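With one protein chain held back, the other chains of the complex are shown just where they sit.
In order of appearance the chains are A, B and C, and numbering begins at 1 in each one.
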């Protein structure tokens, strides 16, 4: 294939962004199928990249990045339960490598690996972590067509204290590092309560940089019962230019939520760009609180992981809904991001660098020895295959835990100690009572 | 926890290997449960590492590494269908990083990433690839307690030509690089036919280095019908010191095959060390030819991926069977290798570096906010959980393809071109006929 | 057990109804567990039975009967597709036997087997069929404690014609036979549109007999979008004394609908007795139109059939919701009805005759040879068992057909001829378009 021979600029240049001779892309826009890009031209001699809002306003698709915490947990650098990003100082090579993989896969945003990196979670290390994360993101972004986004998330103290001043201070501390490191824009993500998300937006807009805000909610709305449409309205009124959802639910459910947000904005005659960064897990059985409550979280989620074809479907559906900032959250590995870039290649006019190592719709199998494996090098094959779980002794859905606690209560207070036998016993009693 | 505070030598030293004060490990040896290692002592001041045979003969457990092709395909550096390791020269950072992750996870062997890197597959690049792969493996092995193994696998020409001289020459070419780079031992792996595996062993033993040989077969034996016990006997007679299986089947099926090999050796009064490097996929529905024939191969295997707990179970069962070289093949990510090291920590007396970021049996969840998530920080929870697939519209098992072709025929000739419409039609006709 | 010895009046008498010495039933009312009824006394020397409303008003549980069409299709007397009850004249023994089984199982109502037996479906045979059905129901009802209910259902012409006069005439014709045969009360069931159900109630109340009305709708309401609460209100205002749902959905979904009906009545300050006769199939994957649209209807529903334990759970939940007329529809076999009677035996004070052949919660297994089968003679065993489908190549849920047709259109016109190739092709095209 032509691609193999002509597409090797990444070996000699740090500019990885290419456009396709658009004359070859004349077909109808639908689900991409064995798209052929025969001519590649270097598009970005200058190295200048447009800002996030310019891109979105011009109708361009912006591809987000994927999962850092979950991916690096599996690689050995993040501790489940804590879910903090000290790896940026402890193992910068590992973090840099993951950024590189997302960049190669097509990401246009290098989000700083600063999830939960506020002072309340990281104590004295917080500042070093935020600074190092910015440096790593910027270093890799500079090797391709990507922007750097400084990211903050919900605090662990909102549930108990709701202390607006204290919480805003935590946000402001991280923001100061982002400003110092001059990130390109800001993301407030993973909020279960719109009130706290609004506080985040209010804090971030002070910087003058564009602000994106996403909540980890489903169609039922935030944990205080505020529906998605109203959440969207409040976030935009607070100053967010881009709104949407991230984490907690699978692509299908997440896009339902984004649709409700969109309708809420339309009803309020407000405008914002739409963003979605869902899980790469199938979660048809979640309740309002998302995948945390599934019994498989976090060490038994394997069978739920989306295939690349699931993600191509998601990318198309997000695009059709009007979402233009399309990425992923927990579970999104580099090949999932590549799947977004491949699905939307006809619209964007180019493939990501990592597609050098990927035949569209399995076309790399054309050269397989076995004829029945060669026969899988077709879009129809992968689109229609109902893949098996390989686990005949297991069910297909789970009943979420949660034991009736749907909002902040004393039970949800974070503990530093292990759960005691007595606490376990109380939980089981409660669960038993509920299941009757 | 004590571990967190005391176990940070990797930051100041390149020696990562530690022993436990064995006085704290007095309990009965069973499935490990919240093993506590309160005292860590530096064990290897010298940096000298023992050879593979010395280790195995002393009864030590040797932990292999995991999946390179499949893992790097998902990271964007290997092309499915080709499955060749040109990444060692194109993207050495990515390969190095993966080696590092396996080392941190507990691997005692850095296998050179030279799968399919013989001249028939890689043409003029073959020599550079083999040399670079050796350098990368050695570089990382030097940072911990690991040996370097030079690896070769079955050729693509055996099925058509069975030209012993030509095939042995291909093996010898790679061996010459391994000798030049002075690897510690050699692995001949992924053989479907014992005849070709014996040729490989015969070639490799000329080097004087220890030779391990594994076949990608199940309990039914090799593709010419030679049973596992007889395969084992032939390999040992040819000179292999370590024999076993790799790839193609899940841990459960693979250990059945190793058991048959062991019984074959015992019946023939032969001795060898046992080795297993199975898939990290559940494949209860495979036929004789393994996971290649499953309709999900290679882009829809996600729901079959083993959990860390599945792998702990595998490690224990392998150990109980007498296997002492325990690793993995396709699908094994660093956290799977860590699971082997954690399960066998009581026997080995130490945990791997990456366990710094992993609580045994989920104990990291002890600090989670939600009480029902904290309640998951228990061995009993994860051992007994029947995790859901999240795919209610999908089945739990698939019928393998294969269409009646169980051994080398003209149909299996590798093609350079895409499958034609006519060929597809013929395949579907044949499949239709068989399913009636 | 005492039951075995003392409970044999059915051999010497046609009066099957017994009460328990209530002094032995002092425990708390919950899910029944190995209920022991040591003393049986003959309660009905007179043979006089109370009317349906007297029973319900006194708080008594009335147990309905089960599936005639589906059950007799499997026995060879009803034709799927037609679903008409000509068996009452062609094979009266088969129909009588099924009535007897439901009576023995605990049914208090013998519903005339007159489903779809209006003139538009049965032509000249309609009158004979209705008369014979009444005679059979009365004959069997006389052998126990059961009432006879004359039943009508929605017409096949409503969807196209909505001709109130013509439809009411069809209802009136059946009613005249019921009046002549002096049934005890009337049931208007299986209505997808509340408008037609109201017409039925308006017709039936002219007889002066009590009228029950059930719709085959789910929580989304009737096929014109009328919500369940409003359907209930209209039916009661039209004169129905008993309202609820039957058919189309499983017990769980059906009780959700009944709950909405109950709330609708409460909001309107109306009173009526509640009735539920759901499917004995698990249908979590249904859309608004119910199980007809599931791809498995009607010849592949086997794996969805409820166990007796599922039905005990349903009976308890229905009772707790306040439903006092509890029966079943398609799929309910005699043992399912027996399960209702056994679950509610503590409240009712007696077991049905067929419990002579059934140990509560599997206690009959106490005498099994194998100890592990004996160990199944426990409530906890059957309540907690997640039974396997035995079909590892099959999914757990299906996507309903329906192709976008959610209400009456020309496409839904009944045809007398087979579907043509051209019609099939058009359907597939439409389906294909929708699934993209």
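By definition in this document, contacts are C-beta pairs under 8 Å (C-beta built on N, C-alpha and C of every residue); 3 or more make two chains touch, one makes a residue touch a chain.
In this text the structure is predicted, and so the values were computed from the model without any measurement.
Engineer: So which shown chains sit in contact with the chain we cannot see?
Structural biologist: A, B, C
Engineer: Could you tell me which of C:60, C:317 or C:366 touches the chain that is not displayed?
Structural biologist: Of the candidates C:60, C:317 or C:366, C:366 is in touch with the missing chain.
Engineer: Which listed residue (C:207, C:287 or C:394) would be found touching the missing chain in the intact complex?
Structural biologist: Of these options, the touching residue for the absent chain is C:394.
Engineer: Pick out the residues on chain A that sit against the missing chain.
Structural biologist: Interface residues of chain A facing the absent chain: 285, 391-399.
Engineer: Take the complete complex as the reference. Which residues in chain C touch the chain that isn't displayed?
Structural biologist: 11, 73-82, 90, 93-94, 97, 100-101, 104-105, 156, 159, 250, 281-285, 292-309, 333-335, 338, 353-354, 356-359, 362-377, 382, 385-398, 401-403, 405, 411-419, 423-424, 427, 431
Engineer: Just the residue numbers, please: which parts of chain B touch the chain that's not shown?
Structural biologist: 31, 386, 388, 392-393, 395-397, 436
As a working rule, only the chains that are shown with their structure count from here on.
Engineer: Quick check on this structure: which chain has its C-alpha centroid closest to the centroid of all protein C-alpha atoms?
Structural biologist: Smallest offset from the overall C-alpha mean is found for A.
Engineer: If you tally contacting C-beta pairs for every chain pair, which pair wins?
Structural biologist: Answer by contact count: the chains A-B.
Engineer: What's the distance between the Cα centroids of chain A and chain B, rounded to whole Å?
Structural biologist: Between these chains, centre-to-centre, one finds 31 Å.
Engineer: Can you work out the whole-Å distance between the CA centroids of chain A and chain C?
Structural biologist: Roughly 49 Å, centre to centre.
Engineer: So which stretches of chain B touch two or more other chains?
Structural biologist: 285, 391-398
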